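Here it is: the structure, laid out below.
Moving on, here comes chain A:
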Amino acid sequence: MIELDRAGRSFKVRGKVVHAVRDLTFTVQPGEFVGYLGPNGAGKSTTIKMLCGILTPTTGTVRVAGLEPSRRRTTLARRIGVVFGQRTTLWWDLPLSDSFELIRHLYKVERATFRARLDELTETLDLGSFLRTPVRQLSLGQRMRGDLAAALLHAPDVLVLDEPTIGLDVVSKAGIRDFLLRLNAERGTTVLLTTHDLGDIERLCRRVMLIDHGRLAFDGTLDDLMATAPGQSSLEEVVTRLYTGANQ
Partner candidate 1 sequence: MCGPGTERHRAITPRRCQTIPLYARLVRYGFRKHATYLGAALAGAFTNSVFGVLRAYVLIALWQARPGLAGYDVTDAVTFCFLTQAFIAPMQLFGGGLTIPERIRSGDIALDLVRPASLQLWTLSEDIGRAAYLFLVRGIPPMLIGAVLFGIKVPAGAGQWAAVVAGLAIAVVLSFAWRYLLALSVCWLLDDRGVQVLSLVLMTFFSGMMVPLHLFPGAFGDIVAVLPWAAMVQVPADLYLGKADVVEALAFQVFWAVVLLGLGALGTRAIRHKVVIQGG
Partner candidate 2 sequence: MVRTYLLLVWTWTRSAAAYPASFVMMTLFGFITAAIDVGVILVVFANTTSLAGFSREEVLFLYGAASVSFTVCDTFVSNLDRVSQHIKAGTLDTILIRPVSPWLQLATDRFNPTRIGRIVQAGLVLGYAIAALGIDPRRAWMIPVMVITGIVIFAALWTLAGAAQFLLTDAPEVVNSFTYGSQQLNQYPLSIYARDLVAGVTYVLPLAFINWQPGLYVLGRADPFGTPEFMRFLGPAVALVLALVAGFAWRQGVRHYRSTGS
């Protein structure tokens, strides 16, 4: 479903060339739930942008759902759903339900299918109480649920999440995690989750990739990850070791 082959992305910052992502190669099969970790500035956001077609890779190839994001951006857009944790994809000044209606039209979802899907999402994400509220008046947790629903209304094959639980309280986080688990298990949606929250990883991901300084530092199961630092018992310690270890 997602294939990167020696993908790279560099920027010119004040005259110097910065490699945000370098020689990135990995494959994600349909139905997988993958965690994508990395310290700040490691290249996580850059990878996400390349997957969505927002950024074109400078080297190598990227394919999502069999399409090259930079070339087939609009076609791909119908097959993937994106949630940016720090910005909303909803229309800020409009009620939530209006955003959903717009998405229905923009993604050309058939009315009956849309209704059924929206009802289901409203129930599982508990949106009923604030469907008519303007997005700018929603709390962070509510907005996040709204963003999730918005990303799934067109039943994408792939869901990409960029730090979706940032700033949320414990209860909200648990709710979103449960939702994502069910989504992946019941619908087989491929999920790529970037996060700083190791609780997300522990709870949700069978497979973890770790990116540091633009390179893939680790790609394997959660157990494999723990095995890289025998003697360390918490995921946090293991990951910290990998971050600081990779620096050397």
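Methods note: a contact is a pair of C-beta atoms (placed from the backbone, for glycine too) under 8 Å apart; a residue touches a chain by one contact, two chains touch by 3 or more; residues count from 1.
A quick word on the picks: all candidates are chains of the complex that A comes from, given by their letters.
All figures in this text were calculated on a predicted structure; none of them were measured in a lab.
Comparing candidates 1 or 2 against chain A, the one that touches it in this complex is 2. Looking at the complex, you find that chain A touches candidate 2 at residues 9, 11-12, 46, 49, 52-56, 70, 73-75, 77-78, 80, 82, 84, 86-89, 91, 93-95, 98, 101-102, 105-107.
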